[in-house]
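After the structure tokens below, expect a handful of questions from me.
Omission of a single protein chain aside, the complex is shown with its protein chains in their original locations.
What follows is chain A.
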Amino acid sequence: MASSCRRPEHMAPPEIVSIIIFFNERITSRMIEIQSQMSERAVELLNLPEDQSCFLLDVGCGSGLSGDYLSEEGHYWVGVDISTAMLNVALDRDVEGDLVLGDMGEGMPFRAGTFDGCISISALQWLCNADKKTHSPPKRLYTFFSTLYSSLARGARAVFQLYPENSEQLELITSQAMKAGFSGGMVVDYPNSTKAKKFFLCLFAGVSANLPKGLGTESADKGVPSQVQFTGQRSRFKNMKGKSAKKGKDWVLEKKERRRRQGREVRADTKYTARQRRPHF
């Protein structure tokens, strides 16, 4: 269970996995916090008109954690999920939105132009696995995206937070979305941090717009690509002739810079940084 927990979509169909996870794992407050943060970022990327209550779709709404955030922001929403167990939890939690039991790969059962926006937290990757022999992931992805496209009002956006397995999967998803008529692309927050890195597929229906900038990317905007920079540093340490690579001032400054790029809080560099201390340290 532990090894396949990172890729629950490899274990079993979503409606089964959700039951297993729900009963075997403690729903920690940290998990809830993460879900809430991702929902907040997704809504931010929706770029909805300010101070307006909108009608939104939450795909893969599960127990309604993301939906709760939508309600907090004053929006009305409809949630779709394939798991009866999760929807029952949502009902017990008394969520404000209306819930629909449905399979996103079968298409969104809504009239044209219904929603002002769509969010989806950690649900899209489920479409990339064939749970039944008759399932064709590309076809299901296309069915989902094309029906979603029509159910969105003109100028609306759809934002999907997902954990892509590899670049092929990302390719498949984005190509089917484009085929369905969407424009847009991936927004990556904190690309240099393995822990904080988050992927948001940001799609526009009917209008083309500039893709929002990912968080934590400002410091990476330098003339020299960071990969080339790092290669140089590595060989320099190799040439240090037996001296420890971890103690030099250069190493300390480089480490601090790396942590800044990861979006962490780092003290400013002063004349005292990495200065030789008295032996008692």
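Just so we're on the same page, a contact is a pair of C-beta atoms (placed from the backbone, for glycine too) under 8 Å apart; a residue touches a chain by one contact, two chains touch by 3 or more; residues count from 1.
Here, contacts and distances are computed from a predicted model.
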item: Protein that the absent chain corresponds to, by UniProt name, given "SEC24 homolog B, COPII coat complex component", "Thioredoxin domain-containing protein 17", "Multifunctional methyltransferase subunit TRM112-like protein" or "THIF-type NAD/FAD binding fold domain-containing protein"; value: "Multifunctional methyltransferase subunit TRM112-like protein"
item: Of A:106, A:168, A:250 or A:269, the one touching the omitted chain in the full complex; value: A:106
item: Identified contact with the non-displayed chain, of A:70, A:87 or A:141; value: A:87
item: Contact with the hidden chain (one of A:78, A:162 or A:187); value: A:78
item: Hidden partner interface residues of chain A, rising order; value: 52-53, 55, 74, 76, 78, 82, 87-88, 91, 98-103, 105-111, 113-114, 134, 143, 147, 153
